[in-house]
Structure formats: structure tokens, C-alpha cells
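Heads up, one of the protein chains got dropped from this complex, but the rest are sitting where they should.
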Amino acid sequence: MYFLQLTLSGLAQGAIYALVALSMCVVYRATTVVNFGHGDLVMAGAFVVYLLVVLAGMPFLVSAILAVALLFVLGLLIEVGLIERIKSGPHIGFALMCIAFGYVLRGIARAVWGREVLPMPRVFDLSPVMFGDLVVTADALVIFFAVGVLLMLFFGLFYRTSAGRIMQAVCQSERGAALVGINVPTFHGVMWGVGAALGAVGGVLVAPLTLLHPALGASFLIKGFAAMTLGGFGSLAGAVVGGLLLGVAEQWVGFYVSTKLIDITAYVVIILVLALRPNGLFGRAVAERV
Amino acid sequence: MKQSVHLLRVGIAILACALTTIASAAESTGVTDTTIKIGIMGPFSGNAASYSKAEIGLDAYYKWVNDQGGVNGRKIETVLEDYACDSAKGIAAVKKLIYQDKVFMLHGNSCSAVAMAIKPVVLEAGIPWVIAHAANGAISAPATKNIFHGVPVGKTMGMAMGRFIVTKPGAAKIAVIQHTDDWAKSYCGPAMEFLASKNIRPVVEVSFERGETDATAQTLKIKQANPDFVIACLYESETAIFLKDAKKFGLNAPVMGTAGTDLENTLKRVGDLDTVSNYYVPHMYADNLDGPRLKRFVEILKKYYPNESVTAFSLISMGSAAAVVEALKRSGRDLSREKFIAELDKIKDFDTGVLAGRITWTPADRDGVKEVAVAGFVNGKPAVLKAWGQPL
Amino acid sequence: MAALLELAGVSVRFAGLQALTDVNLAARGGEIKAVIGPNGAGKTTLFNAISGYVPIAAGAIALNGSAIHGLTPHEIAARGVRRTFQNGGLFAELTALENVLAGLHARIDASFAGILFGTRAARAAEREAVIRARGLLEVLGVSHLADRQVRAMSGGQQRTIEIVRAVAAEPPLLLLDEPAVGLAPPVCAQVIELIRRLAGEMGIAVLLIEHTIDLVMAAADVIAVFNGGTKIAEGPPAAIRTDPAVLEAYLGHG
Partner (left out) sequence: MNGQAAQGAWARWVGGTHVFYAVPLLALAIPLFANQYTQFVVNLMLVYVLVAVGFNLVLGNLGQLAFANTALFGIGAYTASMLMVHAGWPFWAVILPAGIVGAVAGFLASVTALRGIRNYYLAIVTLAFGELLRWIYIHGEAATGGTDGLAVPRADFFGIALDSETARFYVFLLIVTVIVKAVSNLLQSKIGRAIVAIRDNELATASLAIPTGRYIVLAFTLSGSIVGVAGSLFAVLIGHVAPESFGLIELILHFAMVLVGGLGSLFGSVLGAVALTALPEYFRRFPGLYEMFFGGLLIVFLLIQPRGLAALCAKWWPALRDRYFRDR
């Protein structure tokens, strides 16, 4: 009985990890930049929702949509204003730039809220659903639903529409895409926007579960990495599966081994996967071609 | 070559000079005809910034004292230093206060690990330091010449937590859930020690890290052990998550939290009374945070920091500030560090108005506040409790 | 004269794709042998196989009679095979002098501890190498570039420095992958002149990949023609010009 319950909670957690991992993966696939500031975009999404709900008094759903839209714009601006500008430099520059803008975002949250730990009012005031002994909270249902819809929408767009095929084409070969008349810089900007927006959804979903503080994003970054690594770096579906697996693994490890290990499950996953099976579960070769 | 040798000689001469320069701090450093400089170090930035509400409350209190006319014709000049709960920054902050800003005394610190790191620096300088917030008893014990504890130490709180737990009839099995950090340990450690002295040992101990958003594994593990009482040394957000999960999975045992949380805010965060009705916290204050006896102190805070929200940390350092002001008054116009330390040691049974316990310092015992109550919900309202089921 | 380098029945496969099939080729000291062929003929793969960057699936590669296939690139280089790269193999952040010094790496006899503590011996070894590198740049007519960063140089200057770096350690065999690509004709002629001097004055065996037929005809002593991963012809320029298989390969590709 506990096993099912753990698995279910793990999947709910994992769904958020999956979303974060997918959003990082989108950026990586489209622009080959790994966004080390992504956790702070998740945090920003949560804070914007808080702002709109608590300070502006807007309904949650409207706030959530606005927050996601705003983060899309922010992602786009970051790409166009910061990442694109250092394109000619070494890849170390990208990593540092991502860390830097993440730090700025955190700094802004700190300057405004500093000492406060902000409680988000309860959003989904529904009582838990019972399946026999199994408890499913409204929060979990909302997460499953939101993540499920988003994933269907995303993969539908990516694999079934012509716009999606263009995206895939650019991911395959930038030069080729440019030759057939696709505006690659615009594409990169849009994909950063999409990544930031997806990450913001993660923040929006997490906000009601926890309290908000400026350092919120750090753990999501690591979980996202672990999920991405597990699923195979750069594999979109892999990131989703990796996220779900990580969420479930944390709960199992916590219950059956030791709760002390929950916190490092992600790190151990990263190290084990890269040591034993660098391609992850679904990925292509990791090693740079020599 | 010749030049290098010459430079070397100069260098050695300089070195010798520097080594013989011995800094000696004057006894009345930081005191002018009109001011007394007090250094306040707090984690105003970084991941533990929510602690620094204590130092903000402290600063507000001193500002208020000034507006009441100050102390013996002098105004208190506070110097706030941020150390972001980081040892290196903490040492730099304290050294800056002592040697650059030349403050008269130190009043501050929230993070225990940093307090331990700066302790040798403060001892060496011999400057009076009243610990405003950090709970580790080892900072002030064994007693030294110049360090005073202005809040109940972890041991006092842990004992209050433990004492309360054993008043629950039939409480034999306890479970512990805590963060793995020095803050959680300063509560859970002494509480478990006290219970161990009553032959009660935890049936299950689980950890729940800061920043995690789900406590299913922890809650189920605790539920499996079927405890009579749960001790939860968790931060605000994690407390809320744990309480919600406990409700969700039908873990009905009462939960003893820490002074890092309070009943009013926890209720606000969790959202429904049912979930928190079985939550208890050690209570350092003389009243509920929104009670009439604390109203005066909340107003002081709001006067100087109008946008500051009030949490369990906000008023905690005001008690020792009241004691400091009293000792400064008693030291008279002719203020020196030695005199001030002597007066601090004469503070006996001092009612601060804000803390539940009275402050007593002696040269042999600097652990000033030895009483902590426990609070819980009675009929849906926060209330201070004598024992299980007995409101004060 | 015995061949310096000898390839016998060499095949290379990439993921099931046959990149080179049963190639036999030799290189001799003082001789410039051009390797030509249409795109995808396997020329660069041939160089990569010789210098150890890709493993061979069958056959043998011997230098001075001893097998070198299966060795790592730096081991093969240590035995005297140096190469340049089609899209430039210079260290862009370093100066020309530092690039050439890197080419002399193995010749500088200084221990790790000696370098760390800056011993007299280590400093002397370095100094000697610097003198040698400057001398080489001087001899090959580019001493004015010595202290300039490579990334600030023109394409022709970069090609030249890369060749100087490759020959710094006096290798018996030099593989040049399109040294004249993208260069203006006068610069191109200078590079060809440089290559001829290397073969003529230093007695180096040169294997040269080139696209510009005129240039190849002018520079090479022998030409080997590749198509689809196999060698289809080899001989002096005059003979190649009229070889029917060569004509067909080139005409076939437009």
C-alpha cells in the first residue's frame, strides 16, 4: 500500500522535475546552450504568480497565464540581449552568462523580498480524493493534469505540425536551416522563450506547495540536470521520463533506504549515469567526437 | 641583485616594525559624549535571510530607545553588518565592527555556526557581545569574560519541548523529523537528550531537507512507526509541507515544532485549522504574537520598519536589547566596557516584557534566559500551555 | 630508395560505410606526392588514418618498416609524422613563435620539477628552443610574424605558420591537407614555393591534398588520384593528365 502511495507522490514530484528538465532540454536542443540559470527562471515564474495573486489580487489561473507569458518574453530577451551577443566566444562564456543572469534574477528577488518567506494562499481548495487507501491530493491532480496537457501540446506541436518540423530542422543543422530561409537567431530567441515559459509553469505549480524565497530555484536546477542526464542529454522524451523516474526514485530511496539520501539521489543519479551509461536511457552518444 | 638584497632588508625591517605594533583598544571605545556605537551583525542576505528579522527588530528597538531620549544623555548608534550566514563574511563583519567602526559592544548573530567561528575573535578583542538570536549554548558556555546569551539556548528549548511531550499521558514513542543543519540540531538534539534521560528514545528519525517540496516518504515512515508524538525541527515552509502531508496520510500524532515557527503564521501558510490543531511550538514570548502584551513591541517594529511582516523571529532580540539598555543606564554617564560588563552581570530576574523568561546573568553563568513555555491551539486560538491539555 | 611510408591494403569503415578500400600508397624522402580526387573521395580520411586519428579496419601502415597503425596520434607524431589540418590547426590565442615552440615540444628536454622551480637547466632548454624557433621563422621568411597572435593573421600567414610549426621538429614525413585553400593566387604561389623548398632542401617526404589542379601539376612530383575511397591512378603529372579513369572520375562529377 505504501509502495503505491510513494510511487504516486513520486510521480507528482517527478512531473515537475520532468517539466523543468524538458524546458532545459528544449533550450539545449535548439541552441546547444545548457542553461545554468534555469532554476532561477523557475523561481521567477513562482514569484511573478505570487505578485499577481497576492499584490494585484488577480485570480490564480489568469496570473499563471500572465506569468508564463512574461517569462516567455524574459527568456526571449535573455537570448537576444545576452546569449546571442557572446556567440563568438568560447562555450564557457555561455555557462557563465547563464549563471550570471540567474544570479541577477535571484538578486532582484532578494532586493525586493529579502528577509521575507512568502506564503502563497491556497489555490486548489479541494479535498483529497481517496482510492481505497490511496490518497491523491488536489495539488497532485492539478500537477498531473497541467503537465499532461502541456506535454501533449508540446510534443504535438513539435512532431506533428509544420512549425514543429521547422524546429526539428534547425535543431539538426543550423546552417542548413539558414540556407532554406529560416531566421535562426529569431528561432533561438523563441526557443529560449519557450524554455523559460515551460520552466515558469514548473514554478507556478510549485508555488502553492511551498513557501517562496529567492533561493528556490537551486534545487530545481540540479533535479532538472539529473532528469536530463538520466533520460539522455538532449532527448526531449527522455527528459520527461527521467524526471518522473527521479521523482519516484527519491520517494523509494527515502522510504526503503533512508530519508537522508533523498537530497543526494539526484547527484548520485548524475554520477552513476555518466559513469556507467553516459548516453542515458534514451540519448545519443555523449562523448565529443575526436 | 644588490637591489633585491636591499629590498629584502627593508622588508625585514618593516616586518619587525609591524610585529611590534600592538593594538590596544581603549576601554571607552565607541562611546562619545552623545553616542554609544553598537554593532549588529545579521544574515541580511543569503539563504538564511529570514533569520535577520531578529536583527531588524533589534535595530527598531534601539531606534525607539533613542526616540525616548536615549540612555544617560547618549543616543545609540547602530551599525548593521551583513554576513549572509557565512563564516568568512562573519569574521570580516565582526572585525570591521571592532577594528574599523570601533563599536562599543556587539549585539547580534543569528547563525550558530558563524557565531562559533567569530567567538575567538570576540574573545581576543574583549568586547562585550550579547548574542541576539543564535541558540547554540556552546557560544556562551562555559562562561567567558565578555559573551552573554540573550535568548534561550537550544538546551533550554529542547528541554521545554521534551518536558511538554512527557506530560502527554502515555507518550512513550516519539518520532523525529528534522533538517540536517546546525539550526535543526540545536533544537532536536537537546530535546532528544532530555527525552533520553526519561528513557524515551525516538522510534524513528527521518531527515527532510530545506527546499524539498514533498514529504511523502518521511510522513509514511513516521506513520509506520505509529508514534505518540512527533518532533519536527523544520523551517517555515517545510513545516507547512510536513503538516499538510501528515494530515493527508492520516498521521494523527501531535507534532512539536521549534521556535523558528509560530502558530499564527503556520496556520496562515497551511490554510486550515484542522491541519495545525495538533501542532505545538516552544514559546519564548510573554504572549501570542498578536496578543495584547506584545502589541507594544510590534508597534515599535512597525514604526521604524513599516513594511516588515512579523514572524516568530521578529521580536526575539528585543528582550536582550531591553536588558542591554538597562545595564547601560546602570553603568552611568562614565561608561566603560568593564563597567558595562559588570552591570550586565548584575542583571537579575529582569522582566523584558517581551520574553516569557526573565534574564539573569552572572559571571559564572551567561545563559541568560532559562524559561520557555509551549504554545498550542486551544479552541482554535493559539494559547500558552503549562502542560498537555492545560492552558496557562 | 626504400619508401619511408608504406600503406598496404588499408581500409577504413565508419558505421558500416566504407570510407577507404584496399589502399596501397608509398611516400619517399624529398618527393612531393599530391593526393587528389573529388569531394568524398577519402583523401582526408587517408591522412587521418596515417596520423592515427581514425582506426583502420584492414591493412597495414608502416613507417621506416615498422607498423604505426593502432598507435595514438601523438605517438605517431613522435615517430616523425607531422600534418596540417584542412580547416586550420593553429592555436589561435598563441603567437606564431609559441605555435612553433609547441611543434618543438618533444625536443625540449626539461623535467616537470625543473620547470616548476625554474632551474638553470630547464631555462636553458627553453631558451634554446626559442632561439631555434625564431631561426626557423627567419629561414622560412616569416620572422616578422613571430610575436603576433595567430588569430590576428591573414589566411596565408596562418597557413604558412602552420607549415612552419609542422616542420619545426624536422619530421621525415609531412602531410599537408589543402594548404592553399582559399588563398589568393600570389600567396598560393608562395606556399607552393615553401613546400618545394621543404622537400628539396630538407629532404622531407610530402603528401599533399589539393583541389586546384594547376597548382598540383606545378608542385607535385607524383600524383595519386582517389575516387569513392579507392586509389584509381598514380603517376607523374603528365601521365595523370591523360589517364582515362581520372578523366572519367572528374567528368562524372561535373
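To keep things simple, chains are lettered A, B and C as they appear, and every chain counts its residues starting from 1.
The working rule: a contact is a pair of C-beta atoms (placed from the backbone, for glycine too) under 8 Å apart; a residue touches a chain by one contact, two chains touch by 3 or more.
Predicted model only: the values in this text are computed from it and were never measured.
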Seminar exercise, completed: Neighbours of the unshown chain, displayed set only, are A, B, C
For this session: May I ask which residue of B:D86, B:D262, B:E343 or B:D367 touches the chain that does not appear here?
Result: B:D86
Exercise. Which one touches the absent chain: C:A106, C:V139 or C:A218?
Worked result: C:A106
Seminar exercise, completed: By the document's definition of touch, the residue of C:R82, C:R159 or C:K231 touching the omitted chain is C:R82
Exercise. Which chain A residues touch the hidden chain?
Worked result: 28, 34, 36, 82, 85-86, 89-93, 95-97, 99-108, 110-111, 114, 218, 222, 225-226, 229, 233, 260, 263-264, 266-268, 270-271, 274-275, 278, 286-288, 290
Problem set entry | chain C residues that touch the omitted chain in the full complex | 51, 53, 72-75, 77-78, 82-83, 85, 89-94, 97-98, 101-103, 105-106, 108, 110, 112, 115-118, 122-123, 126-127, 129-131, 165-166, 169
Exercise. In the whole complex, what residues of chain B lie against the chain that is missing from view?
Worked result: 3-4, 7-8, 10-11, 14-15, 17-19, 21, 23, 44-47, 49, 80-82, 84-89, 91-93, 95-96, 98-100, 112-113, 116-117, 120, 136, 180-182, 185
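Definition applied: only the chains that are shown with their structure count from here on.
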Exercise. Listed by label, which chains are in contact with chain A and with chain C?
Worked result: none
For this session: Averaging each chain's C-alpha atoms to get its centre, pick out the one most distant from chain C.
Result: B
Problem set entry | Dominant interface by contact count, named by its two chains | A-B
Seminar exercise, completed: Distance between the CA centroids of chain B and chain C (whole Å) is 72
For this session: Mind pulling the residue numbers of chain A that touch at least two other chains?
Result: none
Exercise. Can you list the residues of chain C that touch 2 or more other chains?
Worked result: none
Exercise. What part of chain B is in contact with chain A in the complex they form?
Worked result: 44-45, 47, 49-50, 52-53, 56, 180, 206-209, 211-214, 216-218, 220-221, 224, 235-237, 240-241, 248-250, 265, 268-269, 271, 308-309, 311
Problem set entry | For the chain A and chain B complex, residues of the former touching the latter | 2, 5-6, 9-10, 12-13, 16, 110, 114-117, 119, 121-122, 125, 128, 135, 137, 206, 209-211, 213-216, 218-219, 250-255, 259-260, 262-263
